[in-house]
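Notes to accompany the following structure.
Removed: one protein chain of the complex. Kept in place: all other protein chains.
What follows is chain A.
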């Protein structure tokens, strides 16, 4: 047969496709597809419990039985088969419950068996109304049970962690939770124990289920066996109003489903976003939504009169702001914090330039540096998701290097995606850190032990970088001199790709919106006249200020010495900064402080006017995650409240100044920013960073753990209770040299913490690691890398 080669390539099915017949319907699916999912493609839902597309098949519940009269080799199976474990084969014939009485009876019989020991307590079960067991019993079960015997009972519920409760009677032993904890998060603290009808989920002795991802097991449990302390008995699923939104807690960009009832958020679930979080979320994203519920919420404008903040009307407060900022004209700073949506950040960016006429704007309310600002301008700002490294790149990469970055603590979904690539694609991970943390150990990471500050030298000498390598840089590298410039140089030399992964959800958006002293929106350099003309034309203003402004740290120093008069602050906690003392001094010394805030803080305490800002759940917008991917934030609560979005507040202020911000709703702002687009001119080159000066003594290593005293975790007691215990880590050699006991004192000269000692094998000597924010009051202010003293604490050292 002679067929034109081109035509034949078009008509022959791709070699990796398999054609089979399900219930008489032919379907072609990729090779390796399981029957249960091939059936979904023709619209047949085979009932299932243990099957989960993101977990390895187990074939335990036997609910998904189908008949296979022909396995593709002309021979059939004499007995029904589990469709969740068997891949399709060319020419296979499958009869599901739709066309096979045998399959239908097998499925009905299985449901009857699953229910004989089930308590049937749907009316009081959290899962009732959204329960796969309930739903499939109705769709694929007998109407009535023939079981007249005794049901197996267990004491219940059992706390398997402070957050997760287990009801062993409801459990159908599908092993989804145990497979999740083993395969996905790598925290196998729950397992099936005992046998036969007494088989159950168990923990080891008194060890709880210790995982940052524990809430996922509640979500994937196909019955009500696993419930969370946070949501237990809070609502019925059919009374909830669900909204798809994006998580505000970190730069991972997870899609969430937020459920509210009576204008109160009752729970959050992981959304389904295959490109990002797949179907998972971390516990902070899932349970950390109570922070706006406290009595510290700013609910109305406040104006300081006679030294006391007093409620005021919006017009009155705006008048005071205009007066205060005008008086300081030319000497105003703007700080946006890292948690704004891109629209709100864009509002601040434009407000600073157009209304205040300044480039004194910074989103980095954390230790930052000029080296970082230059790196961001050269390598990160003005990029689209297509130009950036993304999650899928982990799956194709051969090597990932972590520098100043602990994925499990600082970007948990990055951790899960890395772990998936390690498990499925044998990705190699290397971490430059003082010790192998629990998170990096779960990535099988190769530890390159470095003391804080030594990262640049280690990176410069690191082997194994090539075009298949991705280097992930955490926000902490800002204060590690030389790391960013070394990374840039090594990337240029080896073809490795760089990605910067900040912690906070709003940082990439704020960067793109131009909330840096040296950057206008879209990565346009402030100093480039063409960039300024671009933006000025778009904004409809004659000129834009051309001199780079002050960074956040510089603003506080300038406020403290009087060269800056006023500051507009949104979402900044002075204690997050490298130098809280100077920040507080600056705020105290400022002529005028405007705070746009959700909750009372150290800034509102010192503010002249406090304007109430909406919570994230009360507004719409977008976050740009670390990949520059836009994640839609939707309005969950349409509750009529006094606070306004930052953007609306800024628009009102602009009006009062007699200027025009040009937009007051997020949608307009987002369109406006996108219309402006990315900078296509020359980008400033990343400059050479400084070098680390090794100081004497013990160097401080530290990062923020996922669950700590962060305000995002406030008012959620069960979540806080699942935090890892605070402790100080030293190498056994250093601990012995310093003659340390069980408790150590770590002091940075001004502040000190007492923590239990954990001598950590393989840790770099002369380094102490402590969590950065174990408690709002008992924490160090020193930045990582600075020398601290570590000493023993003795029991008789009484108060």
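Please note the rule applied: a residue touches a chain if its C-beta (ideal position, glycine included) is under 8 Å from a C-beta of that chain, and two chains touch if they have at least 3 such contacts; residues count from 1.
As a working rule, contacts and distances are computed from a predicted model.
Asks: Please identify the absent chain by the protein name in its UniProt record; candidates are "Glycoside hydrolase family 3 C-terminal domain-containing protein", "Acyl-CoA dehydrogenase family protein", "YCII-related domain-containing protein" or "NADH-quinone oxidoreductase subunit F".
Replies: "NADH-quinone oxidoreductase subunit F"
Asks: Just one of A:105, A:236 or A:423 touches the chain that is missing; which is it?
Replies: A:105
Asks: Touch as defined at the start, partner being the missing chain; which of A:60, A:131 or A:418 qualifies?
Replies: If we include the chain that is not displayed, A:60 is the one touching it.
Asks: With the full complex in mind, choose from A:116, A:158, A:290 or A:541 the residue touching the hidden chain.
Replies: Checking each option in A:116, A:158, A:290 or A:541, the one touching the absent chain turns out to be A:116.
Asks: With the missing chain put back, one of A:99, A:199, A:446 or A:589 would touch it. Which one?
Replies: Selected residue, touching the omitted chain: A:199.
Asks: In the whole complex, not just what's shown, which of A:94, A:172, A:768 or A:790 touches the removed chain?
Replies: A:172
Asks: Where does chain A touch the missing chain, residue by residue?
Replies: These residues touch the chain not displayed: 57-63, 65, 78-80, 85, 105-106, 109-110, 112-114, 116-117, 146-147, 149-150, 152, 172-173, 192-199.
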